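A single protein chain has been removed from this complex, and every other one stays in its place.
Chain naming follows the written order as A and B, and within any one chain the residues start at number 1.
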Amino acid sequence: MSGGGAFFDQFIEDYFSECDEHLAAARRVLFALESASADALPPPPLHDLLRSLHTLKGLSGMVGDACAEQVAHALEDALRSAERVGVGAVTEPEFLDALFAGVDAIERCVAAHRAGDPPPDVDALVASLARRTVKLDAPALHSASDDVTVPASRPSAGIVHRFEFVPSMALAARGVGVDAVRARLRALGTLLDAKPRVVAGGVAFDFWVAVPTDVQPDASWTDDGLRWTIDDTIVAEADVVDGAGELPSPERTHTPPESPAAPAGVAPSASVVRVDLGRLDDVMRLVGDLVVSRARLDDVVREAGTTNAGKLLDIVAETNAAMERQLRQLRESVTRIRLVQVGETFERLRFAARDAIRESGKRVRLVFAGQQTEIDKVVVDRMLEPLLHLVRNAVSHGIESADERVAAGKPPEGVLSLRATASGDRIRIVVEDDGAGVDADAVAHRARARGLAIGDGPLAGDQLLDVLCAPGFSTRDAADRTSGRGVGMDVVRAAVRALSGTLSVESERGRGTAFTIELPFTLMILDALLVEVGGQQMAVPQPALREILRVDVSSIVSFEHNDIVRYRDGVLPIVHLARLFGFGTSAAAACYLLVVGSEAAPIGLRVDRLVGLREIVVQPVADQLVAMPGVAGATDLGNGRVSLILDTPALLRLAEEERDARAAARLTGAAADTRHPSHGTPR
Amino acid sequence: MRTILVVDDSPTMRRMIMASLRELSDVEFDQASSGLEAIERLAVSPVDLVVLDLNMPDVHGLEVLRFVRSHDRFRTLPVVVLTTRSDEESRRTALGEGATRYLTKPFQPAALAPEIRSLLDAG
Partner (left out) sequence: MTTTASEAETYVLFELAGATYALPSRHIQQLEMVGTPTPVPNAPPFVDGVVSLRGQVIPAVSLRARFGFPRVPHDIRSRLVIVRAQGRTVGLIVDSAREFANVAPEAIKPLPEGIGGTSGRYLRGIAHHGERLLLIVDVIELLDTEEQPKDEVAAQSAASMADTQ
């Protein structure tokens, strides 16, 4: 029973996106289960969780993610069987742990699938879930849990209205369908039941809704095929049911009312459209192209100023200004679509922190603030691991055990807070604990023992951070499982830097530690090919690349001030970037040519080495001292060094000028322009 | 032109199903993401064949099947149940409720199209 494999690869992004949604939903239910059980409240209904697992199983099977499929299957079976046994079995702590572990495993499987890595080993987990699965007689195809129970946490007080909706083609064309009606009724009150009914010539849908006494259905709804009456025969109080659900009348199929409120944090937003990130990136690329065109227009405007173009120049200048405005607006609206609420990431951190907290045996309360703060999706995705490390660090090293805390006069439960605020064009995220604080002396001692050169004064602020972020630095000897997933503070800082952000720390012995991350609100992200030119790493925007060729240096010939090489039916002129930039030239026998330019007039940019494809964050190179033609910006590759991003059209023009200058120089016999250092001059 | 109604609460799954049936000529698709919506689509627009998932957020697929078969108009409508349940009991139950075919997920894309085509040709 295998899926279509490669055939369904075209839907892999849809798969990942839908997985994210179902995993988030599953996590919400698990947390609700956990807190309901801790507060001795009736648990939330399980049907959504079961459905999520079921869907995850099905989709994973289709795309060939056997690991995720296996775990989802095992989870679903275990959950159904526990449910049949009773509420107690579902909310039993060990079982919940197994559920949490399972959802975490699915997440890791999907992540591995996404990264192309080998899947994690889930055999032990699947076996342990199988042990918990009571094999009852063949499970009914349509079991009680597939019908829905009304959660007692949402008593449906109000007046019960019975709505009748008769669908039609005309209504459907207007967007008034049964789903829309259902959503409308949910917004009105609590949806108790929904059922289809055969009527002459078609169907009708009956909805029973408990409407709050101060609310009225909108009279205009009758235009949308809706009719309603008050139904006194139904008592408006919800039946209190336990998780396994005795239905008030088994023949009726129930419609699930609102799912219980998500634990402290993100409200699911109703008016959201799922936008394909890939398509957004395409639009951003278009914006990039427009920017290039506008730059060309800029050149024309400048040149035209020197001739007597007069009125034409005015028109062109006006168009130029208008385009700049439009571009800015377009860019703003696109970046707005990429924004997500940082609260989603906080919830994922809560999930991951749970493990660390359990293992440490400490009592830690997670507090969030500013979850509604919006941030670029890419920025926040890349910040997940670094933030996770900070959180785990705080749990294992920052916050003391309950006994230690009481001895120090603190409440036994430690508080770990994640706060997000927006100010100007930056987002600030603070990870703060009220633990023991960083022992600066121990850190300094450790640093000196490791040969790190630091001054005599007390370590604080940026210097302290520098030491903490030194690669491989740690004040603990024992391998710490909760922090030991290979992410150190150096990686945290590198990740923050690569996003044009800053990291800082404040700590006080006995009071706690706060890490502050500042990130730009939005980023310009580009797909780029990293190459090496004369010993320097540079980035070439992918959209500019037509082709990449590997050639032997010996096959390049010089012809009329050009270097050329055989290409297709003709020749390809080559621009030797290392020479153009005045960098050292490589002596290697082979090189790479990046074919850019137009179909009709391609040009090969000669580079020494290909480093790889990367998604890079574009940082502007603005200062007049360094804003040179040919440089479109710069990026921090995470190693603290800056790599320049090449502006290929400008490069081509530069190369042309260079070539013309050389040709002219050879004609007159004079030395070439001294502005360009000649090749061979070390820099 | 025949219309196939694809019923599944997962948008990705719906896309996969439609892609697998793309080779069928003279066919267009309608979609529903819930049991009630499936019933609505059947009521308001012409449908020649239904691909039906069972596990849905409101009305279970079997209920949809039961409802559909109780309607004179749809008694002979081909309904292909496409589900992850692969046990014999489930299969018999579904066929007993009136499913024309019972297929399981994951499926080979190449395996789905011929089944559907044969049903459309017969109808």
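Annotations
We adopt the following convention: a residue touches a chain if its C-beta (ideal position, glycine included) is under 8 Å from a C-beta of that chain, and two chains touch if they have at least 3 such contacts.
Please read these numbers as outputs of a predicted model, since none were measured by experiment.
Taking the complete complex into account, the chain left out of view touches A.
When the whole complex is considered, the residue among A:41, A:470, A:621 or A:661 that touches the unshown chain is A:621.
Residue in contact with the omitted chain (choice from A:565, A:634 or A:652): A:634. Of the listed residues A:501, A:541, A:573 or A:597, the one in contact with the hidden chain in the full complex is A:501.
For chain A, the list of residues touching the undisplayed chain reads 453, 497, 499-502, 518, 520, 536, 580-583, 619-626, 628-631, 633-634, 636, 640-644, 654, 671-672, 674-678, 680-681, 683.
To be clear about the criterion, only the chains that are shown with their structure count from here on.
Partner chain B is touched in their complex by these residues of chain A: 1-4, 7-8, 10-11, 14-15, 17-18, 47-48, 51, 54-55, 57-59, 61-62, 69, 138, 141-142, 146-147, 167-169, 171-172, 177-179, 182, 194, 196, 198, 202-203, 205, 253, 255-256.
The touching residues of chain B, when paired with chain A in their complex, are 9-13, 15-16, 19-20, 33-34, 36-37, 39-40, 42-45, 54-60, 62-63, 67, 70-71, 84-87, 89-90, 93-94, 104-110.
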